[in-house]
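Excluded from the complex is one protein chain; the other protein chains are retained at their positions.
Here the chain labels run A and B in written order, and each chain numbers its own residues starting at 1.
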Amino acid sequence: MRLIPNRAWAATLLFTAFALLPLIAVWLDDIYLIVIATRILAYAIAALALDLILGYGGMVSFGHAAYLGIGAYSVAILSRAGITDLGLHLLAAICAAAVFALVTGAISLRTRGIYFIMITLAFAQMAYFFFVSLSAYGGDDGVTLAARSTVFGQPLLESDTALYYTGLALLVGLYLLAVAITRSRFGRVLTGTRENPVRMQAIGFSPFRYQLTAFVISGCMASVAGVMLANQTSFVSPAFMDWHRSGELVVMVVFGGIGNLLGAIAGATIALLLEEWLAILTEHWQILFGLILVLVVLYSRDGLTGFFRRRL
Amino acid sequence: MTSLFLIQFLNGVQFGILLFLIAAGLTLVFGIMDFVNLAHGVIYMVGAYLAVTFSQLTGSYGLGLLLTLPATLLVGLVLELLVFRKLYDRPHLDQVLATFGLVMIISEGVEVIWGSAPLSVRMPELLSGSVPLIGPLRYPVFRLVVIGAGLATAVALWLIITRTRIGMRLRAGATNRAMVSALGVDIRSLFTIIFAFGAMLAGFAGAMVAPILTVDPGMGESVLILAFVVIVIGGIGSVKGAFAGALLVGLVDTMGRSFGPIILRSFLDPSAAGQTGRVLAPMLVYILMAVILSVRPAGLFGARS
Partner (left out) sequence: MSLLEVRNLRKSYGALKVTDDLDLTVDEGELHAIIGPNGAGKTTLISQLAGQAGSDGGSVRFAGTEMMGMPMHRRVRAGMSRSFQITSILPGFSVLENVAAAVQARSGSSFRFFAPVSKEQALNDAALAVLARVGIADRAFFRAGSLSHGEKRQLELAIALATRPRLLLLDEPLAGTSGQEADRLVEVMRGLKRDVTLVLIEHDMDAVFALADRISVLVYGRIIATGRPEQIRDDARVRTAYLGEEAGEGS
């Protein structure tokens, strides 16, 4: 509670830095910087969404990349049908994600612990295979988008900078939404359930409804990241929901400190920059990344989660 | 139609047996240690690669297979000593992250050592033929051998679990961990043995399919997740459940892919049936999992949820 003014400051600082970044990119004459930064924004949205249920709800979902894919394919499928408006793309992504999260969440949340982790992973894999078998959209190979989403019928997002600021606006909006949710009545029930589900039942709450609602909200938020990512790469494929990507999202949340929404954004930034940097060093950067991950988990006291755990 | 059915049925059984070998070790690790191991699939892959290399070195697939067993056992031991051992008391999230890190290291490491191009191993002459089933129908000997070897392993596992002292401890541990340590069993060494043994079974599975599948860096991934589905269906910690779940998943997946479109054609027009079948078939096992979980959240043979 005492941290809230600090958090507001930290958020302002972080988002200001993000807002100034294109200027720096222009000054350095390095347009690739904006491309990376847009990717970071998209993953930050997804990590934020995951943190809402992982950090605040105690639900370790290992299948959140599915929502990236659902968001991305919403763009691809609607664009193919001649609907190019960004707002409609977002709407479709959110609706599809809500349905998927509602069905898979209702089943997954009947279980706990290891089961929950494995089942969310399995359902994400199901989504993966679903899109692999969509031969009309390239199957395994995916599909290249003819153009980015339009805004008010105009191809405004064709400019990388405009896309970047759109992503930033979405991130800030979703961050504020997530902060509001965690501080609301609903958020209290969600966190309380993470702390002690039996206690919450003993005061009259049925955890399932709240957890499922949070799961759906999180899925919808993550699908927004998918819409962003599809626009950034102008390309959509099942690789968006590869289970490695689900794992990377969990890593991002934990790197930033679970149960700390701003941390999720920072974690996405750290993880992606680390990837970029390691990839410069060696083409086999995954070995180094994995090594860092294993070492940090093993040798930080109380493990990574304890190490990074912040007060709420 | 019946002949196609028979062949696909055998293919399904063979795939199920393979999944069982992978899931058996994994379900014990989950059940007894309450430990999430994402790195089990890559051990299966390592088993396949080692079998390729050993076969080339010795010039014999049989010898290669034999050498793979102790080698993957060793891999399991080393991983247990270096990494897993430190994670037993940690939250699931830590286990997930550390083993995910291992997946990244090992997958990429395999590419560094063996390259990313698919490899294959020559099937031994003796087993490369086919045998008649009924009428003109023939079935590859090697696949029958895989089924036989898998069944033999299942029987051996069943004997170990039901008839030996260590098996009794395993069963007790899968249902009640506190009790096992209360009985004064050295739980650490029991864990080490289970891990190494599970790794060896996965390696065995990898080595056995090396001649009939292409050996590539992605082979461990989809199998890992299917093994999860098997365990979830069968019930965590139950080897019997793993066996039933594996056969179920193997059969449903294989038969669904070949007969789904045929069945759909009876009430859809052919092109729609083909399209729907192609989309639905790979999702069938997950739908099966969802249905079973809705009815029995602890799985078919699970004691707890």
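Heads up, the rule we're going with is that contacts are C-beta pairs under 8 Å (C-beta built on N, C-alpha and C of every residue); 3 or more make two chains touch, one makes a residue touch a chain.
Just so you know, these numbers come straight off a predicted model, no measurement behind them.
Asks: Please work out which displayed chains the absent chain touches and list them by label.
Replies: A
Asks: Give the residue, chosen from A:Pro22, A:Gly167 or A:Gly187, that touches the chain omitted from the document.
Replies: Counting the whole complex, the residue in contact with the absent chain is A:Gly187.
Asks: Of A:Asp141, A:Glu195 or A:Glu283, which one is in contact with the hidden chain?
Replies: For the chain that is not drawn, the touching residue is A:Glu195.
Asks: Just one of A:Tyr67, A:Tyr210 or A:Trp243 touches the chain that is missing; which is it?
Replies: A:Tyr210
Asks: Taking the full complex into account, what residues of chain A touch the chain not shown?
Replies: Counting only chain A, the missing chain is touched by 1, 180-181, 183-189, 191-192, 195-196, 198-206, 210, 213, 311-312.
Assume only the chains that are shown with their structure count from here on.
Asks: Provide the residue numbers of chain B that touch chain A in the complex, in ascending order.
Replies: Chain B reaches chain A through residues 30, 34-36, 38, 83, 86-87, 90-94, 96-98, 100-105, 107-109, 111-112, 221-222, 225, 228-229, 231-232, 236, 275, 278-279, 281-283, 286-287, 289-290, 293-294, 297, 305.
Asks: Quick check: in the complex, which residue numbers of chain A touch chain B?
Replies: 54, 60, 62, 104, 107, 110-115, 117-119, 121-123, 125-126, 129-130, 132-135, 243-244, 247, 250-251, 254, 258, 284, 286-287, 289-294, 297-298, 303-305
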